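Notes for the one structure printed next.
Of the protein chains in this complex, all but one are displayed in their positions.
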Amino acid sequence: MASTQHVLLSPAELAYLHAALSLTPPIRPDGRAPAQFRPLIAETGILPGTNGSARICFADGTEAIVGVKAEVERTRLADGATAGTEWEEGGSARGEGEDDDGGDKAGDSDWVGLTVEIPGYRDDDAGTAFLGAMLSEALLADGAFARRLWINRRFHWKLYLDILLISPPLSYPLPLLSLTTHLALLATRLPLLKSEGDEDPFFDDDWAAARHLYPRGSGSSRTTKESARPPVTLLVMAVGNNIIFDPAKEELAVADVALAVSVAEDTAVATSTAATMDLDDAAVPAARSLRLLSIRTIDPPSRLTPPGVPNAANSAYGATTAQNQPEARTAEAEAVEGVWRAPRGGAKPLVMAALVQKVLEKGGVADEVLDALDAVDLG
Amino acid sequence: MATSSGTTSIATPGQLLGPASKFQPGPGTHIHNSNLYSSLLGVVHASQPAKPPGPSKRLTKITVPTQTPAELPTLSVSRTGVSEKREVLPEVGNTVLCRVTRITPRQAVVAILICGDTVLEAEWQGLIRVQDVRATEKDKVKIYESFRPGDIVRAEVISLGDQANFYLSTARNELGVILATSEAGNNMYPVNWKEYMDPETGLSELRKVAKPY
């Protein structure tokens, strides 16, 4: 799996890294601040054959492309309903079940197909499946996304997201893939629907008239109930008392705990403040509040690192344990300062809570990332 | 919970056994925050140190005092009695019994069958390199004059080895081939330190013979 790939660092290097990252403030190998992301190059609309696409290239050389393709698909009728006239009944029954504001515009998670391709890994690799599940879970968490794909009661868009890492996975590719997917979805446009009601859909040929999947910019679109931005997933880890964002591979190798946190902009607040926003359009991002969509623990590769040998137990330094004690290898010893030992166990619940809190706090990293992504030209 | 020596009780993984300052960790235990915890489901044993610390025999030799004070009792959790299946991993210094599976001019590949007094469930592969066959005249050792496929060998683990093999050595008198079959297919008996003899054909074959106890 991608997160647990073997890191070629010696125990001494690991101990040094761990010590450097545990300082206050932490000293990262590439000199970044704890919450600083790696610089990246992003562009959208690079693939003319897709409904939306994006490419992001990180400074460390990892690069990802996401292409979004949409197809019209006939909606599978509710269970028990057969083709013909009965679809109407089935459709309305589900409408009642889905009692929220979306009315009968219920979406289905099957409408989104997400595949992740990591070079060098099999399609059915557990790590790839984990990444894919994590990204789609965040996308579908609020249930609002699938609703965007609703055309009418009989048809819907089927959205295929193909996420390709085109460089070797030098670092855990989750933040990269998430940001690229975010941009690609922002750039995604669906043809304008010209048909009405439940008739067979037909669309406007003019690509210029196509509407964005996530309408942007104007104040009116912000008043829509649905969230205006796709979610982003951030990778955050803790070493000692420090919280570090966007860890590089070497940093992840000494992590005590690593979490992937998915957040999205809160829409309910955007709606309620819409009245005030009309007064001053400039203050749009000020009122942003976030929603927590998903959290997953990433198995840190630090647990698979080779342990160091303290001088006291090293025969090169005069220790004579190996011969006399047959149990020398499994014998337990207290940790020695400066000698690397792979961490055991999990993380304290408080540490985990602090990680999540750090992501979500006002003016925190998630805010910053969303602002930065705002600046990307969507073409 | 075994806080005094002699009592035996059942421990589950993660169960507190006692402070690390009062006990020495044995197999099946681990230390966390200066406390000793069980890491296996099994029976707790507390053993007093075998050798009470006395004056060292050789006063001429200056030795570094051992790291752990020897008077602490050792706590261990063992699986004996809980389950007859007890998988152990060969460790450096263990004596193992193994069967020779393949020989090349440079090494003999063996399958480790018994480690200490435990029959292994899984099959672990070992390697006896030509320089580890005997202690003297190492340059004259020939593998095919020491082992043949099918022989049962008593050997000592000298290294965890590479990804596939444990490295074994027979460089002691009591180590070497203990059971051998002749080319005719008969069990042979050892005649001297380097020969086995077939009782039926009377022919002798060369082996690195383990000294009978």
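Couple of notes before you dig in:
Think of it as A and B in the order they're written, each chain with its own count starting at 1.
In this text, a contact is a pair of C-beta atoms (placed from the backbone, for glycine too) under 8 Å apart; a residue touches a chain by one contact, two chains touch by 3 or more.
Keep in mind that, in the parts below, contacts and distances are computed from a predicted model.
Its UniProt record calls the unshown chain "3' exoribonuclease family, domain 1-domain-containing protein", which is the correct pick from "E2 ubiquitin-conjugating enzyme", "3' exoribonuclease family, domain 1-domain-containing protein", "GTP-binding protein RAB5" or "Proteasome subunit beta". Taking every chain of the complex into account, the chain not shown here touches A, B. Listed residues A:G31, A:G49, A:G197 or A:G345: the one in touch with the omitted chain is A:G345.
Of the listed positions B:L16, B:V119 or B:A135, the one in contact with the omitted chain in the full complex is B:L16. On the side of chain A, the interface with the absent chain consists of residues 1, 6, 78-80, 93-94, 97-98, 106, 108-109, 124-127, 129-130, 132-133, 137, 141-143, 259, 263, 266, 268, 289-299, 303-304, 306-307, 329-330, 342, 344-349, 352-353, 356-357, 360, using the contact rule stated above.
Residues 10, 12-16, 28, 30, 32, 37, 39-43, 79, 81-83, 85-87, 89, 121-125, 160-164 are the ones on chain B that touch the missing chain.
Basically, only the chains that are shown with their structure count from here on.
Between the Cα centres of chain A and chain B there is a gap of 50 Å.
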